[in-house]
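Yeah, one chain of the complex is gone here, protein chain that is, but the others are all in their spots.
Coming up: chain A.
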Amino acid sequence: MNFNFILKEMKNQQLYNYILTIADNSLILAQRLGELCGHGPNLETDIALTNISLDLLGQTRSYYQYAAKISGENKTEDDIAFLRIEREYKNCLLVEQPNTHFGYTIARQFLFDVYHLMLMEKLQNSPDETLAAIAKKGIKEVSYHKRFSSDWVKRLGDGTEESKAKMQEAIDDLWRYTDELFFMTEAEKEMTKEGIGINISAFKEKYYEEVSEILKEATLTIPENKYFTKGGKEGVHSEHMGYLLADLQYMQRTYPNMTW
């Protein structure tokens, strides 16, 4: 094994990790939204949430297929989705938070969508052709998600006394997870240096500006809480993650290699 070979392997490993950093957010959020299939507050929102889930899952599959290809091992997209342990998932804490009530589902979606769209807009220009293609495709879907979630933030925030209180409660509670979106892991730093990855910390300010603008329009109060929590992107997840993975992985763990 020569030095160049080892170097190439290391770069591939970082790219692999980088892809998962982006893809795991989509997988875990898709799983959360999928829980609401048949349980949405009404037919239209039920369909909307599961449609969003499906878009995210589709994006996840494209990322995982790419990751499987470069992994150098005999992996498939399903192995990556179903057979990792909790510490190996690199999603942020925000997306794993439970559905709680419709206000939380919408707040989580909204806080993620604004970030997600900004990321896709940058990623579509990445010199990595596969990542750029996934982002270009995803951008059309994500902008539709954002339209849906921000509409609901406004409708509930500027709605009845009760809907406003619930929306505010959800935004206040989930606010602490927003800072992590801009935390750069080793893989992200490395890939940004390579020119492939996106320097997400650069659009943090723009993110809070845009979120605040919509919250204002929704007549909601912008949280002043400066206490933020992070860990998910480095595999240290909240107490909710284990239950989510138990649901997600159950079939593959119980009946290994099953297909339909």
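By our rule, a contact is a pair of C-beta atoms (placed from the backbone, for glycine too) under 8 Å apart; a residue touches a chain by one contact, two chains touch by 3 or more; residues count from 1.
Note that in this section contacts and distances are computed from a predicted model.
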{"item": "The complex's invisible chain, by UniProt name, from \"Monooxygenase\", \"histidine kinase\", \"Carbohydrate ABC transporter permease\" or \"Phenylacetate-CoA oxygenase subunit PaaJ\"", "value": "\"Phenylacetate-CoA oxygenase subunit PaaJ\""}
{"item": "Candidates A:15, A:48 or A:153 - the one touching the absent chain", "value": "A:48"}
{"item": "Full-complex contact with the absent chain, from A:8, A:87, A:140 or A:240", "value": "A:140"}
{"item": "On chain A, residues whose C-beta touches the chain left out of the figure", "value": "43-44, 47-48, 51-52, 54-59, 61-62, 129-130, 132-134, 136-138, 140-141, 144, 147-148"}
